[in-house]
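Missing here: one protein chain of the complex. Every other protein chain is in place.
And then chain A:
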Amino acid sequence: MFVHKVVVPVAAMVIFLLFWEALVWAMGWPNYKMASPSDLWPAYVKYADLFVINSWQTLWRTVAGLGLAIIFGTLLGMVMGFSRIMREALYPLLVGFNAVPKATVVPIVALMFVGAHDFNTVLIAFMISFFPIAVSVSIGLSTLEPEYRDILAALGASKVTIFWKIALPKTLPEFFGALKVSVTLAFIGTNLMEIVSPHGRGLGALFDSGKTNSDYPLMFAVLIALAALGILLYYVVIALEKALAGWAVRD
């Protein structure tokens, strides 16, 4: 268990870093083309407090956006899952909304709410990540076999009871499937805004300052920090899934 869950992934990570180091060394790439892992370490040491502050900025705004996406996506999914009319009305709108590349929305939002940087960032993280959740919840609810409803409805149970006792738990596996996608998307949203919007907050801004100062190891160091945060968030979702929908996992 320990070997599979910890040793194997860590070993893979180490091999990857060694390979990266070796590749940069063998190709003789200069720093501005490709920094190697050994260049990153000094960057982390030098900017340690900046990394801590900005990682926290990125993290909390991503989680806030994702939290809103979960609440709004679930409510929207419920509305579409329970009412066919709402489903037919909202689906095209939603698909169209999702099709708009968020990179084009970022400058618009940044202009719309000038100065409200936290708000902007959370908004983009939210906008980019609620779609999978809404779709999965609506599909989960609308494909609930009538018998599942009937075992409780036949006893006079209310719609709310049926939702809490059956529909909601039954959609949890799909919900978590979507959440794994959304958590990555929210992260991308946060970073888009941080890079574009000139407020100097978050890992995206740190990346941007690395770019301005031609500090290439810093830019790569930010990328790796982002990856680490992404992995952290992803595994939080996995842990939640295990706790709440572990019954659906067969191993």
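What we mean here is this: a contact is a pair of C-beta atoms (placed from the backbone, for glycine too) under 8 Å apart; a residue touches a chain by one contact, two chains touch by 3 or more; residues count from 1.
Keep in mind that, in the parts below, contacts and distances are computed from a predicted model.
Asker: Looking only at the UniProt record of the hidden chain, which name from "Acetolactate synthase small subunit", "Class III cytochrome C domain-containing protein", "Fe-S cluster assembly protein SufD" or "NitT/TauT family transport system ATP-binding protein" is the right one?
Answerer: "NitT/TauT family transport system ATP-binding protein"
Asker: Touching the hidden chain in the complete assembly: which of A:V45, A:I85, A:A99 or A:A154 does that?
Answerer: Considering the complete complex, A:A154 is the one touching the chain left out.
Asker: Just checking the interface: what residues of chain A touch the absent partner chain?
Answerer: 145, 147-148, 150-157, 161, 165-166, 169-170, 172, 245, 247-248, 250
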